[in-house]
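Missing here is one protein chain; the remaining ones are kept as they sit in the complex.
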Amino acid sequence: MRHLRPGRIVVYVVLTLALIPVLFPVYYAFAGSVMGPGDLASYPPALIPSGLHWRNFTDVFTTVPLGRFYLNSAVQAGVITLAQVVTSILAAYAFAFLRMPARAATFALFLATLMVPWETIIIPNYLAISDWGLTRGGLTYLGLVLPFLASAFGTFLLRQAFLQFPTELRDAAVIDGCGHWRLLWRVIVPLSKPSIAAVGVYVFLSAWNQYFWPLILIRDTEYQTLQIGISQLNDAEAAQPGLILAGVALSLLPTLAVVIFGQRYIVRGLTAGALR
Amino acid sequence: MSPPLVVERSPSGATTTSGPRRERALSWLLLLPSVAVFALFIFWPLGRTLYLSTHGNDIFGAPGAYVGLDHYADMLSASFAGILATTALFTLISVLPAVLGALLVVLLLESRIRGVRVLRTAFALPFAFSVATASVVFAVIYNPAIGIANGLLGAVGVDRVDWLTDPSIALPAVGAATVWMNLGYNVLVLSAGVAAIPQEVVEAARLDGATGWRLATGITIPLLSPQLFFLVVVSTIHALQSFGQIHILTKGGPDDATSTLVYSIYERAFAYGSSDFGAASAQAVVLLLIMLACTAVQFGILERRVHYR
Partner (left out) sequence: MAHSRLRRTSRAVVALLTATALVSGCGSGSDDGGSSDALDAPGAEVLDGSKTTVEFWHAMKGANAAAVDKLVADFNAANGGKVEVKAVYQGNYDETIAKYKASVQQKNTPALIQVYDIGTRFMVDSKQVVPMHRFIEKDGFPLADIEPNIASYYSIDGKLWSMPFNTSTPLLYLNKEAFESAGLDPTKPPKTLTEIGELARKLTVKDASGKTTRYGFGAAIYGWLLEQLLATDGKEYCDNGNGRQKLASRVQFDQPAAVQVAQWWADLVKNGYATNTGRKTDDAQAAFKAGTVAMHLESTSVLRGYVDAAAGKFTVLTAPYPKISDASTGGPIIGGASLWINGVGHSAAEKRAAWEFVKFAAGATPQAQWHTGTGYVPINVKAMEQIDKAWTAKYPQFRTAVDQLHALPPSVASAGCLLGVMPQARKASEDGLEAAIVGTKPAEQAMKEAAASVTAAIDSYNTSVR
């Protein structure tokens, strides 16, 4: 057993002090979700639940269609992820393996899309999507996903991965009559699974967490996403923090599970841009 | 999708003649979905933003008469300067503490202590929160009447703080919430960076007697500079685009203390029954210019100092 040196004790103390503000909101989100009005809506508020007020969790489902919000977010983020992964694979293959005219210019065009903040073009997109009637009923799903079906980010990341393959592989495949299409789906994609998963995780999380676009686009509660649903719950039921926090706690479960159990899988996706 | 485009070998073996043409067609086909999305939802809207920024609106928000640069001229005001200053300040106070804090945490985690994995997971937990869920939790914590933040202060005999209603405190309060949201991500990125540092480099330094602070400043931080650079760039861009936390926590108030550029765009275009798409679009163009300038500065100045392996 290693001896505890004073330096090491300082390290532990500093880390513990830093952990308190980091963990407190997490603790409070869950502790508050089982607090009754007596704990929360009076002054001073309680730090520890005086009892387990599980009613918040049933009440939140009668206050807002939380299950429906979940479904909507899953559809929205799922479609965006699937589409972006596919469009990125296709474009990345073209950039990595195919000889084409004006490749540099096309690539620059892709690069340029990363320079345009979404907020700069959100108004014309809103006007167009509304104009096309994609804010009515089930068409809302289309309106939510259409602008996000492709991304230069995914294309770049996968192009980097595809460039790792030796050019001989490509030449051999073409001459064998294997063809580009089969080379892509039979060889390149299976061998690039980690990078594809990284893109998928990143895209899914950003889509799942979207706020501005669904906020202005969705008209019908039936098609509300989880993020907006929770923030509207906060607006509508400000007097019932327990109910709000129950909604937050429920909406956190999937992402929390990913962070706790799947940390090493997401790190790759998040840092893909950082590790060159 | 189309059937597989096989480059057939003709009897004469002339793949070279039909190859490039087919390859060109195939590359266009593969790029088409992305290019179509970009054209329809990025480039065309970008042109529309410019168009809208030089036009007025009818009462429903439809573009009206050409107004030239009026919307841009309107931005030469003290209130818009205030919005830009708020945006800059918010970016500063939400980026720097989150990056430096994460760096400190990661350096401490790497000082050969027990329970690193559990601690790292604990520090990464905020990453599970979206901007919306985190902001809602902070809204409950900051609640002026019944929030636990004032409750805790009260318990130790400190008078209550108007977290979101005092103009000098609201921006730091929203900034603190933002730092909290980003810390987990930053810790994950920097941890991955540390893990990628070759062990022999660290061991060699240790053999040379480098420990603690010297090891960190001499070896770890320089080798982490690509990750730090990446975090500064990404966090700055994110901070400039921050919207959810301001919309949920302060709605730009009090007294415009948290009114950032993106929030101002939202407010003019979509809030308070306003549909002033013209003025909002002009501000959106300014946002674009700021982003471009920031990216240029960051890549121009910072990148030169980054230590790449």
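For the reader, a short list of remarks on this structure follows.
Order of writing sets the labels: A and B. Residues in every chain begin at 1.
Basically, a residue touches a chain if its C-beta (ideal position, glycine included) is under 8 Å from a C-beta of that chain, and two chains touch if they have at least 3 such contacts.
Since the structure is predicted, the reported quantities are computational estimates derived from the model, not experimental observations.
Checked against the hidden chain, the listed residues A:N209, A:Q232 or A:S251 yield one contact partner: A:Q232.
Touch with the hidden chain on the side of subunit A covers residues 37, 41-43, 63, 130-131, 133, 135-136, 219-221, 232, 235-239.
Considering the complete assembly, subunit B touches the hidden chain via residues 56-62, 64, 74, 79, 143-146, 154, 157-160, 162, 164-167, 251, 253-256, 270-276.
The rule is simple: only the chains that are shown with their structure count from here on.
If each chain is reduced to the centroid of its CA atoms, subunit A and subunit B end up 14 Å from each other.
Within the complex, the subunit B residues that touch subunit A are 3-9, 15, 19-20, 23-24, 26-28, 30-31, 33-38, 40-46, 48-49, 52, 61, 101, 104-105, 108-109, 111, 113, 119-141, 143, 145-148, 151-152, 154-155, 180, 183-185, 188-189, 191-193, 196, 212, 226-227, 230-231, 234, 237, 240-241, 243-244, 247-248, 262, 265-266, 269-270, 277, 280-281, 284-285, 287-288, 291-292, 295, 308. Considering their complex, residues 7-8, 11-12, 14-15, 18-19, 21-23, 25-26, 28-29, 32, 40-45, 47, 86-88, 90-91, 93-94, 98-101, 106, 109-110, 113, 115-128, 146-152, 155, 174-175, 177-182, 208-209, 211-212, 215-216, 227-228, 230-231, 233-234, 238, 241, 244-245, 248, 251-252, 255-256, 258-260, 263, 266-268, 270-271, 273-276 of subunit A touch subunit B.
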